[in-house]
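Only a single protein chain was left out; the remaining protein chains are all shown in position.
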Amino acid sequence: MSISEEVLARVKGWREYVEAKLGFRNHWYPVRFSSDLAEGQTTTLKILGEAILMKRIKGEVFAIRDRCLHRGVPFSKKLECFTHDTVTCWYHGYTYRITNGELINILAVPDSKLIGRKKLKTFPAQEAKGVIFLFIGDNDREPPPLSHDVPPTFLDEDMDVRGIWQEVKSNWRLGCENGFDTVHIFIHKDTVLRREREMNFPLGHISGNKPIETVEAAEGPKGVLDPFADHIPVWEGTIDGQVVVKGIRQPAGSEAAKRPSASVGASIWLPGVLKVDSFPMPELTQFEWYVPIDEGKHLYFQTLGKRVHTEEERTGWVHQFNSKLITAALHGFNDDDIWAREATEPFYANDLGWIDEVLCEPDRMIIAWRKLASRWGGAIQTQGHLR
Amino acid sequence: MSISEEVLARVKGWREYVEAKLGFRNHWYPVRFSSDLAEGQTTTLKILGEAILMKRIKGEVFAIRDRCLHRGVPFSKKLECFTHDTVTCWYHGYTYRITNGELINILAVPDSKLIGRKKLKTFPAQEAKGVIFLFIGDNDREPPPLSHDVPPTFLDEDMDVRGIWQEVKSNWRLGCENGFDTVHIFIHKDTVLRREREMNFPLGHISGNKPIETVEAAEGPKGVLDPFADHIPVWEGTIDGQVVVKGIRQPAGSEAAKRPSASVGASIWLPGVLKVDSFPMPELTQFEWYVPIDEGKHLYFQTLGKRVHTEEERTGWVHQFNSKLITAALHGFNDDDIWAREATEPFYANDLGWIDEVLCEPDRMIIAWRKLASRWGGAIQTQGHLR
Partner (left out) sequence: MSISEEVLARVKGWREYVEAKLGFRNHWYPVRFSSDLAEGQTTTLKILGEAILMKRIKGEVFAIRDRCLHRGVPFSKKLECFTHDTVTCWYHGYTYRITNGELINILAVPDSKLIGRKKLKTFPAQEAKGVIFLFIGDNDREPPPLSHDVPPTFLDEDMDVRGIWQEVKSNWRLGCENGFDTVHIFIHKDTVLRREREMNFPLGHISGNKPIETVEAAEGPKGVLDPFADHIPVWEGTIDGQVVVKGIRQPAGSEAAKRPSASVGASIWLPGVLKVDSFPMPELTQFEWYVPIDEGKHLYFQTLGKRVHTEEERTGWVHQFNSKLITAALHGFNDDDIWAREATEPFYANDLGWIDEVLCEPDRMIIAWRKLASRWGGAIQTQGHLR
């Protein structure tokens, strides 16, 4: 569904962002972990509205639209791969090279003039940091380097990345805005993460008036930075003169209190990926993507990165990730974000939320993101692109 | 959804009624029994499309829209009431005074300029006869007295009211028309109520041509009266000269036959409430509301009133109500009305039923109601009012 002109007319500063209900085209999106797809294995997924069939062939990952040109049926309904790099439609035998989408035969009509003349939509794939990225965009253009579509440091050589993914029932933009929103910290006040580490965890922030810093060099990722050092933390919630709730504050001399807060901060990057420094533990970085699935769902692709230089460090890190961080951080902490996004979805589902919302001062960071995404997001994915 | 002009053009006599798919604004509607909401308790409900959070505070009932101004999330998703008369949004700590809707703090952003300047939609509440009524309407107008929106005698001092409520999957108008329709008696011919009392129960009525009496004094309730004494009861159903079904008729000299039929009658009142005299038992009055929930559902709020003057009378009445009337009347008898309304819903759901129906002579009472409601219903609730 396209967005009503009534709504678009009222969000002039970030019109493209509001239009991009299905996401921005011509970007790289993470979809699965490399370990999810063994040699010769296939899987299906949906991203930016596109139903996709993905296969690992001789080590490389390839992705095509999961829909036969002939009658529009999904190959995956009854997958027939007679050779390692082809898929044959179960209905009439239309056979495609998975690596380039070419129609190379029609088994039931082997003399057809269509053979060699038709091509299925393909999606360039690449892997980095154990993550499979797909490029959803125009087949007649060269995809940009992956480094333009991931946050800084993600691709650093010593960065070891691990994670999980799950489907969330909200539009992808509510994922971005929930993650980058520094005062949504309020919903985490009882988080299980408190059991795993000593930390300062305020109720919210009084945001300063410092100019907002963005990164917009042509040849690189585009993002908005929110260094937490700019904020004055809020430690107490007061109603009618009575303190009703408190943030978690470590004693002045404690280890946690001494930690240089300058290292902590969040930033959000196109095409919809958050970087949180020194989180969920010191020395870790959380990178998480909100990948559009359709207009009402996104793939929540959560990763944690740690710099490791020795095999011993890696072993310790793997143990920490598996034994604690999946449960306490990626699920325990972020599950609250998931239900928050799902609770927000109905207000924005008919697009009126974008003009009816009542934002407050710290939301200026979110507005900066909307504007940056409108400036640099590029082509908007539409239902028409799915034909 | 708004009603198509094609339909409205063809129902000139009761256009406003057909438009009022979501009900009429600026009226009092019953929503719960007083006993449903103890001191300090909260509950949620939906009426005329409005999602509402209701709380009893120091004895009084207050109601606000269950949706934070900021990001549109429902408070009730994770209710946080840090003090007895406030609600704090779980997402960013927007805190509202429940009694007047004022934004009195934002716990995560306590210096926000929004504080004290924004207000949540509120719904005036009052209690009478053990029933909580909410006023769904404009906040800048004084609600009318409750007595304008309930049938005569309901508020009488000696009237003791008890009841139940349930959700029905039909538009509220099909509730009104089912209840006020004197010939729908045909569906009750096997009612379990027959086991509880001796009564005359015809199959239908030949309605006379007497002018229809309405009540439309400016300062009072507006309704249409249908005194059953005007009708000639139909005792036998005949097909091709053969009697195929009979109404229930007591012997000429019996108690039931002697009862003065002049006391029996039905009337329907704005904003959608039926009064049935001497029903379901002699000396009782049934008052029942059909409160719009959304376009396809209504709250069926069923009450019985009996005049009681002594504690002994009250005790007997309470016993009668609890031991027999809930089962035999409010459920036993009226459950047939519920499935009838739900069976009617599909024909009217796309609004074409209003012009395709084939009404018969006794439906002139229903038409009188449609016209009265169009004259006096007032402002029509729309989806736009929910923003």
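A and B are the chain letters, set down in written order, and residue numbers restart from 1 in every chain.
One rule holds in what follows: a residue touches a chain if its C-beta (ideal position, glycine included) is under 8 Å from a C-beta of that chain, and two chains touch if they have at least 3 such contacts.
All figures in this text were calculated on a predicted structure; none of them were measured in a lab.
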item: Residue among B:Pro30, B:Gly163, B:Pro362 or B:Gly377 touching the omitted chain; value: B:Pro362
item: Selected residue (touches chain absent from view) among A:Leu8, A:Leu79, A:Val109 or A:Val264; value: A:Val109
item: Contact partner of the left-out chain, one of A:Lys21, A:Arg67 or A:Lys275; value: A:Arg67
item: Touch residues of chain B, complete complex, unshown partner; value: 181, 183-187, 203-207, 234, 237-240, 242, 244-245, 339-340, 343-344, 346-348, 352-353, 356-362
item: On chain A, residues whose C-beta touches the chain left out of the figure; value: 67, 69-74, 77, 82-83, 86, 88, 90-93, 95, 104-114, 118, 387
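Everything that follows uses one rule, which is that only the chains that are shown with their structure count from here on.
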item: Inter-chain centre distance, chain A versus chain B - centres from mean C-alpha coordinates, in Å; value: 48
